[in-house]
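Structure first, then comments.
A protein chain is absent from this complex, but the other protein chains hold their places.
Chain IDs A and B follow the sequence of writing; residue 1 opens each chain.
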Amino acid sequence: MKILLGLCCRPVVAMALLFILVVMLLALFAPWVAPYDPFEQFVEGLSLEGAPLPPDATYHLGTDLLGRDLLSRLLYGARTSLLIGLIANGIAVLIGTLVGLTAGFVRGWIGTILMRFTDLMMAFPALLLAIALAAIFQPSVWIVALVISMVNWVQIARVIYSETVALSARDFVAVERTLGASALRILFSHLLPHLVPTILVWATLGISTTVLLEATLSFLGVGVQPPTPSWGNIIFESQTYFTSAPWLVLFPGAAIVLLSLSFNLVGDALRDALDPTLKGRS
Amino acid sequence: MLAFMTRRVAYSLLILLGVTLITYLLLYMLPADPARQIAGRSATPEVIANIRHQLGLDLPFYQQYFNYLKGLLQGDLGRSFIQRSEVSELIGARLVPSLQLMGMGILFELIIGVGMGIIAALKRDSFADRLLMALSFVGVSSPQFIAAMLFLYFFAVKLGWFPMGGYGEFRHILLPALTLGLLGSGWYSRMVRSSMIEILHQDFIRTARAKGLSRARVVFRHVLPNAIVPVIPMIGIDIGIFMGGLVVVESVFGWPGIGQLAWQAIQQVDIPVIVGVTTVSAVAIVLGNLLADLTIPLIDPRIDVKKH
């Protein structure tokens, strides 16, 4: 716990945590914070020629190509992006941990099959896989989250697998075994607790990857369906207007980068703090 | 060692087989009918059925896949439904630009990443170190499409330093490769930094310094060669990450590589092309991993290959 508290004292990490917290709160309270309905296409939100409006007093971050308030869409978009980030990553971590732990602990032919399958998924071009999956299961928020987790669990499985193998070889597990402890007991009271730091680190870093993948899928037009805003599809809808209406890309773009950066920073700090091999060195 | 390599290669082939199977299965499930697309708007149901039969699309799945494998063994990737030409020809024409971009991208990654890592390690805990590490973090946290669009806008449109797209001359490759390189350099710089710091603390370096060798000499003759070692297998793994980046970066910069080919094929459900590109990408990734696996034991003899 001390370590975790120590995290907050590094100013950069503290700022990252703060940013994540703020985004989460804004997303949670979007209906109260957002100045407008994010779906409302305002007649006066477009110029007479149909161009989006730059930031001004009425629309603080300008309007999008349909005359909707960009700020409100960003706030609601945070919900989608975070929701997908958390759910997809949660599923990915769960699958990854299950596969890695089983393969590393049970070994034998089950372990072999699981790890061979993991290797197979590693060789799959992740983005192509995601695009194909998204095309088959016409994308909704849940499908997008599922597709992303189908792609992202692989790395975690690998890490957990090698950690489990390493842990199983350690003396204390061997001692437990000779003392006749049941497999489940070893699993839950000895392996899992030791794996928690790794899982925690990867869970945090994984959110960053997930947020980026969601944005990229949306950018390619196979993400969350309109009119539901997500940070990725706001950019997708506006990308061709980039030179004439840069705010439509810059604001959501900055939001994506900052959120992904924050999760990366926190995850990295967690790793420094929790990885025993690095302890005392810095 | 030979036995290990043979086993690894055989295993890699097995993985490729799995990749083609899964890709084929996914596309088989796709709710789109290539025969209808080929037949056009004036086609009657009989014409469509006829085309479906000619393409073998009316066969059960396992038979379609078996036919594909049979062709694959003879080096035949099939014919594109939409472009009506050999998939191998289409991919062949696109492969060189993609490899060029990938090569340049990885080169930039290494130059930028290793350079930043060295500086950061030498000036450890200084402002420069913090700044460089922060930048590397921003790099790995940015989606390629945002970076690509920003770079295109500022460096090509606003500043006019680079051409805005196109292919053929050296100047064309710079901006897309820089985009890939800058974003990917973060992992390398962090890795080089930490391995440099580790080595700087080791006894033989202290001895060298104590012997009175100049700092620059120690760094370049003793520290750097050792610090760069872990980077080599990383390049292999990086190839896989690159394949994804290519789709996005090629489409923003109009680079005539397999990323664009893949994207167009997905839009049109051009199954032979999608399977072909996936297979080729998987080959690249498997080769990369193979490279990583084979170089690690050469670099770090402590790792016993037999355990793998």
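Note that in this section a residue touches a chain if its C-beta (ideal position, glycine included) is under 8 Å from a C-beta of that chain, and two chains touch if they have at least 3 such contacts.
Everything that follows uses one rule, which is that contacts and distances are computed from a predicted model.
Trainee: Can you pick, from "Acetyl-coenzyme A carboxylase carboxyl transferase subunit alpha", "Peptide/nickel transport system substrate-binding protein", "Thiamine biosynthesis protein ThiS" or "NADH-quinone oxidoreductase subunit C/D", the UniProt protein name of the chain not displayed?
Mentor: "Peptide/nickel transport system substrate-binding protein"
Trainee: Can you pull out the displayed chains that the omitted chain is in contact with?
Mentor: A, B
Trainee: Taking the entire complex into account, which one of B:I82, B:L174, B:A208 or B:L290 touches the absent chain?
Mentor: B:I82
Trainee: Can you tell me which of B:I197, B:V247, B:V269 or B:A282 touches the chain that was removed from the display?
Mentor: Looking across B:I197, B:V247, B:V269 or B:A282, the contact with the absent chain belongs to B:V269.
Trainee: At which residues does chain B meet the chain that is not included here?
Mentor: Residues of chain B in touch with the missing chain: 30-34, 36-48, 50-51, 54, 79-80, 82-86, 89-90, 93-94, 97, 152, 157, 164-168, 251-256, 260-261, 264, 266-269.
Trainee: Quickly run down the residues of chain A that touch the omitted chain.
Mentor: Residues of chain A in touch with the missing chain: 39-41, 43, 46, 48-51, 65-66, 135, 138, 221-222, 225-227, 236-237, 239-245.
We take it that only the chains that are shown with their structure count from here on.
Trainee: Which part of chain A faces chain B closely enough to touch in the complex?
Mentor: For this pair, the touching residues of chain A are 12, 116, 119-120, 122-129, 131-133, 135-136, 208, 212, 215-216, 219-220, 232, 235, 239, 242-243, 246, 249, 253, 256-257, 260-261, 264-265, 268.
Trainee: Which residues of chain B touch chain A once you look at their complex with the stated criterion?
Mentor: Touching chain A from chain B are residues 11, 14-16, 18-19, 22-23, 26-27, 29-31, 134, 137-138, 140-146, 149-150, 153, 157, 240, 243-244, 247-248, 262-263, 266, 274, 277-278, 281-282, 285-286, 289.
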